[in-house]
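Provided herewith is a single structure, encoded as structure tokens, for subsequent inquiry.
Only a single protein chain was left out; the remaining protein chains are all shown in position.
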């Protein structure tokens, strides 16, 4: 029932080089530096390619329903391609089906949904989480620590990417004598995460994992205040996190490459709109482990 | 007599849809008591609110102590030596008596409040007024009449030279009224100018020098009190002669329709038993705090009962909620109209319809607006309620007209028993007679009427039988033939031999 | 004479509870629509219009619930959490294999229980409504989190397609079902509020509970009814959320209670009780929805969006107050003349 469609995208393959394309980026929210960097990458590609009308649509908060509204808005706005960072794998599928029916190309950046798309450019969050766990495990073993409690500061239980990171992190400790404590959620708020981390330290943990930028900053600051003695590993790259690593408060952080996601995602979108074939269905934009030595 | 200390010239003030004051002038001398009289809604309170800076006038001029005043507000009024006791209580329930008395002019030392000093001073003021109130009690814990006395003390404590009293006695006991009059006479001798508003005309002889009469926002006349009579005053107020002050209707008493047996509810309702017969008005007399209001509320189901039986037409009825009483044919017009009587944000129509919705809804609960409209129009007409239209908020009516709505909303029902608690409090003479007529009309229809009042003359004038209460008990049942002011007072002061809890 | 009658009738409509604000707000809505229409040529596309209406529908629903409660002189802070709870309960039951329609039934039962709890805490236990519903807000969110063991649910699956169609994706007579649902409930609840005894009681309780009690109104029952309406509306929105995403999200509905207050108040419902009409709630919700949609299209960053929305909430109520005061002055002028 697509009777209402007026400005729907041109079917793929009919576009000429002269034509202007309408591309939307839809992220989870607008808060994290991460998304701003994705946007910057996409914008850069759009400028380089030229003739692209590009808009970043972001819900004001992380919320499935709001992200779906944004997708609907993009469809209504005449999108020909959507770069999407899906809040969760399942929630948006119906909205995406509608988009597909309109002939819109879908490219996932950062987090895919359970729905076929042209390409996914993302970090493998679970693998990255596991890497983080391995880093921590190695550091602990290097100190001769083979057992003890480990705390996990996460954002919330409803964002799939951070949940995947936590799962990966936990998987790294399978078969060891470490006890992974009940996860605490700090909503990504650095201060709240820090209270949680400080309480973990009081509880005598040997390691703390932060699942995103705010959680990692909180963990790092709490470790700093406690005067070290706890191995901190986190996610994302921000000025404060890098500083905490250079001071030795945090062991390492898993840095993603959001600019690559945006930049390459945009290129893929235009390619697809021009009817070119896209070879890779999955592009791992990679994580780099940043520790003191790599600074 | 000295010069004028207050001169208001050609003051006008309008509210939405009403011209409350129309070119009214007023002069007040030092050392005189001026009674400001008029029917409900005549504009008395409005004029005094302008003088004390609560309202600003639309046009006109104001001179205080001979000086032209252009900007008046409560603070300026206080500084000019004007104090007002408002018609409605205006106190902070959560603060103590002393804190209320000194509110806005607290005593401080180096910026720090001197509560001890304020308590001390408040104590002095209260005892100079023979009021036995601890200045450190929280105001909300006092009875209404005590609160009113505190409000009076507060006004007096400012050493004002111009004192306005807007119905100060409507909530006072007769003993308290006597004390107030002594104080008024003392202040008069000290050179204060006092404006005194009251609907209790019989009070005037004790204190008043001059009367000024307003009607419908207009100045009617003013004259020295000694040159006039109450009869003449009333005629000016209503613009017509009121021939019969207490119209009495005689009707043969029928069968017993209502009976209360051994009703107990709290400390102010103790073992109350009485009956009511078809076509009679039973008055309940007593002093303030005697428990009359509580008795009516307990009968009506507004407060919880501890024990007791209520019988209508020979059948025991279970009343736990007002709705039970209403369904059984008992209705109550409560004494405190602002608090218990009216939904002030709703229209007159909504207010009148509210208790009668059962009569105008279909089985699905849908309201028949035509019936609603008819009922409203009828009630407004019967009670002569003065308003712009029936869709205005109840808030915008004058006190007296609000009271008429409170009474009026019950008259559309075919009730067996109608209880009026102080229905004429703060109502002008003309309206009072209208309310008496309503009671008489109900009586003629064979409906039982219970009439609570603190005003002896009307109790004596209207009731067929009088119950006197004191300390939560019925101390005497008097036939109208044997009842006199003296006998009522004698029984009304038959207290239990116990220390009064307010003093303890 | 007919003319005069019409004038009188018009006057009555205008002087009705809160009608002034409804008219001011409607004018504001028209201005907004025009501005966004100019800024964005897509705005009036039939696609965007039907989309926009569907986005407004849930706000209307929670607005209706909040308006009912506000008119009784109370507030319901638990709305957003009841949305989340309903979303999680319905989705969890469906993923566990229960028939969607049965799950819908259970969801309403759970929400109604929350409504009764609210009503009883406020009217029987006499808790300040702000506190009572702040408590139930936290509790309902806790339940939302606990029903599926602190995880969002999996997909509710193919068996629930009909349910998803009905609550969100399907269309009837050219309009999305969500819009019909909102409209239907609005009609029912507007009728109850304006034409029935229950409605009268709700206004009376909000205006003066003492007086209403003495007029034979059962306060506890009336207040509870208002909270029940709020719960029904919130549950419906929760079900819409489940239908939208095809799964249960624990965070669903966060801060919706505040949107609901904003929609109600922009539409002229007084937070002090006794005043307001549901027509205003529709206008208020529409302003809210149009702003969110329009500003997103206009490419305004969230920061600007927040500031604009804050300013509009304040101005819309301010305008009403100023206009009312002016009105009074004008009338005064007339009365004096």
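Read from first to last, the chains carry the letters A, B and C; within each, the first residue is number 1.
One rule holds in what follows: a contact is a pair of C-beta atoms (placed from the backbone, for glycine too) under 8 Å apart; a residue touches a chain by one contact, two chains touch by 3 or more.
Not measured: the values here are computed from a predicted model.
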Task: Visible contact partners (per top-of-document touch definition) of the missing chain - done: A, B, C
Open item on the list: Please identify which residue in A:24, A:115, A:169 or A:185 touches the non-displayed chain.
Closed with: A:185
Open item on the list: If I consider the whole complex, including the chain that's not displayed, which of A:51, A:146, A:199 or A:294 touches that chain?
Closed with: A:199
Task: Absent-chain interface as seen on subunit A, which is shown - done: 30-33, 36, 157, 181-182, 184-185, 187-191, 194-196, 198-199, 202-204, 213-214, 217-218, 221, 225, 238-240, 243
Open item on the list: Contact with the hidden chain only, please: which subunit C residues?
Closed with: 75, 121, 125-128, 130-132, 134-146, 150, 258, 261-262, 265, 270-272, 301-311, 313-314, 317-318, 321
TODO: Pick out the residues on subunit B that sit against the missing chain.
DONE: 54, 74-75, 78, 84, 86, 90-95, 99, 103-106, 108, 111-113, 136, 138, 266-267, 501, 504
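FYI, only the chains that are shown with their structure count from here on.
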Open item on the list: Taking the touch definition from the header, please name the shape of the chain graph: line, ring, star, complete or other.
Closed with: line
Task: Chain with minimal offset from the mean of all protein Cα atoms - done: C
Task: Whole-Å gap separating subunit A and subunit B, where each centre is the average of the chain's CA atoms - done: 71
TODO: Please compute the C-alpha centroid of subunit B, do the same for subunit C, then give the distance between them in whole Å.
DONE: 42
Task: subunit A and subunit C: spacing of chain centres that average the CA atoms, whole Å - done: 34
- [ ] For subunit A, write out the residues touching at least two other chains, lowest number first.
- [x] none
Task: Touching two or more other chains - residues of subunit C - done: none
